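Worksheet: the structure to be examined is printed underneath.
Heads up, one of the protein chains got dropped from this complex, but the rest are sitting where they should.
Residue numbering begins at 1 within each chain, and the chains themselves are lettered A, B and C in the order written.
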Amino acid sequence: MSGGLHLSSSVEVWVGAALTLMVFSYLWRDNPFYKLAEHVFVGVSAAYVMVLGFWTTLWPNAIAKLWPGAARLTTPEAVEPTHDWALLLPVILGLLMLGRLHPRTVWLSRWPTAFAIGTSAGYNLVRYLRSDFLAQIHSGMTPSLIATTGGRLALGESLSHAILLGGTICGIVYFTYTRQHRGAWARVAGTGVLFMMVTFGTTFGYTVMARISLLVSRLHFLLGTWLGLI
Amino acid sequence: MAGWFEQANWNLALFTLILGGVLLASIRAALRGRVPRVRVLPGVAAMAEAVGRAVEMGRPVFFVPGTRDLDNVQTVAGLAVLGELAALTARLECRLEVLTDRSLVMAAAREAGRAAYLAAGRPETWRDDSVSYVSDDQFGFVARVDGLIARERPATCFWLGAFSAESLLLAEAGSQIGAIQIAGTAERSQLPFFIAACDYTLIGEELFAASACLTGDPALLGTLRGQDLGKAVAGGALLLGSLLATAAALTHWPFIVKLQSALQRLFSAGGP
Amino acid sequence: MRSRAPQLLVAAVGILLVLTAFVPRPAPGAGNAWQGFFAYIDENFSVWFNIMAVFAFGLGAASLLGVHGGRVRRRGRDWPYSLATLLAFGVTLLVGLLKLGGPPGLTGDPADSASILGRIFAAVVSPLQASMFALLAFFVASASYRAFRVRTREASALLAAALVILIGRTPFGSALTQWLPEPLAFLRLERLSLWIVQVPNLAGQRAIMIGIALGVVAMSLRLILGLERGVLGKERP
Partner (left out) sequence: MTGTEHTAGSSRRATGLATLDRRWIYLALAAAIALSIVARIRFPDTPSPLVQAAYDRVETLPPGASIVMALDYSPSSRPELEPMAFAIARHAMLRGHRLILLSTWDTGNAMIARLCTEVLRREFPERREGEAWVALGYKSGNEMLINAIRQDFDSMYASDMEGRSCADLAVLAGVESLADCTLIVSLSSGTPGLKEWVLFAGDVTGVPVVGGSTGVGTPEFLPYFPRQIRGLLGGLKGAAEYEAALELGHPDFHQRTMAATDGMGPQAVAHSLIVLFIVLGNVGLLLQRRQRRGT
């Protein structure tokens, strides 16, 4: 702390520091400073995302492909994209979505909603079946008894494999719906819960460091960049 | 055939057909009266009570159907639960506040809410603006929701859908004001935080089962029987695969080795 | 027409997308119409979805203006703050859509660091995002204090695993247990945390993943069949 304060002279740093403190004030309780930061944040960030959506999604992927001349407006040296009339479909669906703005045309918006729900169903069904069902079973089919190179039983490793297999199956049992969790079945399911709790504890423990880093870098900004203490 | 069907994905196709068939058969059986008795999920059972608590306290219920868009199946599962909860808030005349960070989700949530109030016989009490859009920005959304929680002090918070790092930012804010919180997500990295901060958490697949359990609709309950049969396949395959792998490694008998590699191929997730 | 037909669209889109997984990708410059059709769907439906989502911004904006505009008009509680939201929203939208500042005219990246939008991002959005995100450090601390108690068997398992990992992530974690003799070496913190990650953690993850996969498959099928009432706002029987 030898140097003492060396306050920053940049307006942006001061704005950033003020906003940081306003957000942190929430930790004490809700207050006018937090409220102001929150309301500005909502307005700016909503508009920011909308602007990016317009210029980086709608413009190049829809407008420029329906009206190739448009591409030149944003990138003069660009090669004109080829027409893709099929893009009229999402544009029409998008316009139907706006039907919600008027009570009499609300029903129109159910078509684009249906399209969206259809994509969620279609995209995920096979993907999850492959990567979370087949792949997990595939990598779970490992030997439960491991022999050392000398032909003896590797006790520790075998035990670990057996625990892994047993824990997985107990966990699966926990998730069953159509059998009441009573008696032995309940004990197996309970063991499954214990395994899952260990899983959650592990993930939690591993995440703490990443979260602390975020605070460290914010405090670096406040103490260093703003106050010049370090 | 070669040009029509991706042969590398034969086992994926096989399992799609098997699971699809099992699910369809379970639905059919349930519709014919063989409705499975489903065990009570504590998180689902607590939902009605949690809404009732809000009515008693005269405070609102907050609902967030995740923070991803409508193409995420968890969002849709959250909305399915919202449909059932809205029917409840309609009957109990409880204030429902749905906050979304995607416009498409907002539209779908309004549709679900309106239909639920209509079905509950109270269409006149439904207001579209009880579902509002905040901001697509992850933390802009959180800033608003946390602020609202501190100000409106909801009695109950539902966090049902796909969440990222904001899970704990939302759930801690709710815990600070002592709200009853019921969460559910299939994002494995966020489950620990909901478990730590919420009263009830629907773990992974339970999120998808919640709407079925709430409605008690025979067809939906039928799919739960189908899912359980899928679990039997998974557990059986794991046991058999392990057994064969052990036998193959210890004995090296050609027959067992062949059988084991055949089973491995059946569950291979490779392909293009 | 109004109630049934959108459900057919859900089914059609869902089934088409499921089929894309089973149709071969056409070789470059070759492939039949069947392959070409599904390749187009596979590549473009997510783009279509995003285009639709941009149109839907209109609804989001309307909701935002409705909530905050309404409060300003009625002079409701906290209306000056709502005015701040409206101003922030309007200004950002304007300078962004017109690409004010930065590269000339409409050319260039809308969020270019020299543009006004880029500068708003750097000065306002970025510190706000980072600060909200940093709140997590505090919340992680308070949540672990509250939840990690030896109340039940389950909570104790959660606590034990988290403690081993947490202590193992500190520089002196491994020193704490270094004294353990070789037969008990498996209890040394670094080995124990590795074992927890590779065995019980993996078992739990695997069970959850298999469950989720089945849940997603069932949910998708229910959507395709139109069994989930509620989501599409189908009137109930």
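Methods note: a contact is a pair of C-beta atoms (placed from the backbone, for glycine too) under 8 Å apart; a residue touches a chain by one contact, two chains touch by 3 or more.
Please read these numbers as outputs of a predicted model, since none were measured by experiment.
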Touching the hidden chain in the complete assembly: which of B:Gly33, B:Gly58 or B:Gly178 does that? B:Gly178
Of A:Leu7, A:Leu101, A:Leu153 or A:Val216, which one is in contact with the hidden chain? A:Val216
Residue numbers in chain C that touch the chain omitted from display: 137-138, 140-142, 144-146, 148-151, 159, 162-163, 166-167, 169-172, 174-175, 190-191, 194, 197-198, 201-202
Touching residues (missing chain, whole complex) on chain A: 1, 27-29, 202-203, 206-210, 212-213, 215-217, 219-220, 223-224, 229-230
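Just so it is clear, only the chains that are shown with their structure count from here on.
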Examine which chains touch each other and state the graph shape they make (line, ring, star, complete, other). complete
Could you give the separation in Å between the centres of chain A and chain C, each centre being the mean of its C-alpha atoms? 3
Intercentroid distance (Cα basis), chain B paired with chain A, Å: 16
Can you list the residues of chain C that touch 2 or more other chains? 18, 21, 46, 49, 52-53, 56-60, 64, 125, 128-129, 132-133, 135-136, 140, 144, 148, 158, 205, 208-212, 214, 216-217, 219-221, 223, 231-233
Hunt down the residues of chain A that sit against at least two other chains at once, touch-wise. 23, 26, 35, 37-38, 41-42, 44-46, 48, 50, 53, 97, 100, 110, 112-113, 116-117, 119-121, 123-126, 129-131, 133, 137, 140, 165, 168-169, 172, 175, 196-197, 200-201, 203-204, 207
Chain A contact footprint on chain C (complex, rising order): 2, 6-7, 9-18, 20-21, 40, 44-62, 64, 68, 78, 81-82, 84-93, 96-97, 99, 105-108, 110-111, 117, 120-138, 140, 144, 148, 153-155, 157-166, 168-169, 186, 195-214, 216-217, 219-221, 223-224, 231-233
Quick check: in the complex, which residue numbers of chain B touch chain C? 2-6, 9, 12-13, 16, 19-20, 23-24, 27, 69, 71, 73, 76-77, 79-80, 82-84, 102-104, 106-108, 111-112, 114-116, 118-119, 129, 131-140, 142-143, 165, 168-169, 171-172, 175, 186, 188, 191-193, 195-197, 203-209, 211, 215, 217, 219-220, 223-224, 226-227, 230-231, 234, 272
Enumerate the contact residues on chain A facing chain B in the complex. 23, 26, 29-30, 34-35, 37-38, 41-42, 44-46, 48-50, 53, 97, 100, 109-110, 112-113, 116-117, 119-121, 123-126, 129-131, 133-135, 137-138, 140-147, 161, 165, 168-169, 172-173, 175-181, 196-197, 200-201, 203-204, 207
